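After this line comes chain A, so read on.
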Amino acid sequence: MKSRTVKVDYLARVEGEGGLLVKIKDNKISEVKLNIFEPPRFFEAFLRGRHFDEVPDITARICGICPVAYQMSSCNAIESAFGVHVDGALRNLRRLLYCGEWIESHVLHVFMLHAPDFLGYQDAIQIAKDHPELVKNALRLKKLGNEIMRVVGGREIHPINVRVGGFYRTPTKEALSALLPELEWAKEMAVEMIRFTAGLSFPDFDHDYEFVSLRHPDEYPVHEGRIVSSKGLDITAAEYNRHFVEEHVPHANALHSLKDGKTPYLCGPLARFNLNFDKLSPLCQKEAESAGVKPPCANQFKSIVVRSIETLFAVEEATKIISGYAPPDKPSVEVVPRSSSGAGCSEAPRGILYHHYKLSDQGMVMDARIVPPTSQNQRMMEYDLRSFVEKNLSLDKEELTLRCEQAVRNYDPCISCATHFLKLQIEQE
Partner candidate 1 sequence: MKKMAKPRLAVWKFASCDGCQLSLLDCEDELLAVADVVEIANFAEASREIQPGPYNISLVEGSITTPHDAERIHKIRRDSGLLITIGACATSGGIQALRNWKDVNEFFSLVYGSPHFIETLKKSTPISDHVFVDYELRGCPVNKYQLLEVLNAFLNQRKPNIFPHSVCMECKANKTTCIMVAKGIPCMGPVTHSGCGALCQSFNRGSFGCYGPKEATNTNSLGGHFKELGMSGDGVMRIFRNFNASAEPFRKESEAHEK
Partner candidate 2 sequence: MTPRPFRVKRTYAETDDTFTLELEPERPEEGFAFAAGQFNMLYAYGVGEVPISISGDPLKPLPLIHTTRSVGLVTEALRRLKKGDLIGVRGPFGTSWPVIPARGSDVVIVAGGIGLAPLRPALYHVLRNREDYGQIALLYGTRTPSDMLFTKELEQWRGRFDMDVGITVDRATGSWRGNVGVVTRLISRAPFDPHNTVAMVCGPEIMMRYTVMELTKRGVPESRVFVSMERNMKCGIGLCGHCQFGPSFICKDGPVYPHDVLTPWLRRWEI
């Protein structure tokens, strides 16, 4: 048989710039490439020589979609280096801020980036022509996520209120309580969102993934926890380095992460859900079950449902935090720098985000390492593409291309994030 090529020069509805290439020869896949041409920005490099206080502001700029994740992982890492603990109301506020980001990012992905694939539209604006209520409600829900970030963080993109040790100013009780009526509505909407996504049709596509996510003894993991995997890994963030290795591949301006230097793994909503189902609220568990997703769910196409479940979780969690909020005495705890290093991890909407810093006694960054979720998932995306195409060789080209794109969009990849951390290896000819 002739050879075929599926080629997408510019992946739409993903954050950042990437393309994909699948080559098929004699009904066999000869090549799969996720081509990331987003130019590298060298964050790890220019973090050197900056004061620790500036780090959350700088790392936020790695990604406009999940700046809070960057800020939180930075803070976790630096605080662990300096032996600082942020507890009580401040800790809850961080979680609340992060819930805002989850809501915003998940709703954006579910309705505006992912759903059009399932419904056969090019974009959400086209969906709005046929289903205006659906899109309007989605936008309203997304707006609530942004509102939470605005009240806690100052603005939705690159919040200005996050600092190592806490915040610059804590919100008033009134400002937060004002969000409660909308959260009330949001809870119903999130349930509807789960039901809506559960009704989509999913390709049969289970895969034996190794799931990696954070886990916390008392709560669904958001802004901190231990790193665990479905194959028995259970480590602290500080041990991440010993278990995960990054590898540079020539066709992408980004690094691929491998567990123990050889196994690709999956992080993100599906991993979190599978590894922490027990920590979800009863309502979330109930809705998940009626939606027909239960752990272990191994179909990445169903991540759209899981994102909806996590949206419900974030809405409930935000409501809980706001209801129990009493403004703390001080907006941040004292941070005294010392010569040390520290690692931190948090759950960005699309998976675990790892930061590691070496700091001087003056609080200056000596060295920084950041591993975003998208580079951790990148190898897995290529695996998915390969096996998906293998099973669906009969599809016509257009359909196959769309499905391939969808297989990538399942990951909600954040390509800008994936590219900032290049340390290229030699390729001497």
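The criterion applied here is as follows: contacts are C-beta pairs under 8 Å (C-beta built on N, C-alpha and C of every residue); 3 or more make two chains touch, one makes a residue touch a chain; residues count from 1.
How these were chosen: all candidates are chains of the complex that A comes from, given by their letters.
A quick note: this is a predicted structure, and the numbers were derived from the prediction, not measured.
Novice: Given the candidates 1 or 2, tell me which one touches chain A in this complex.
Specialist: So the candidate in touch with chain A would be 1.
Novice: Using the touch definition up top, name the residues of chain A that touch candidate 1 in the complex.
Specialist: Touching candidate 1: residues 10-17, 37-46, 50-51, 54, 57-58, 61-65, 67, 108, 112, 116, 122-126, 128, 132, 135-136, 139-140, 142-143, 146, 154-158, 160-161, 163, 167-169, 250-253, 331, 405, 416, 422-429 of chain A.
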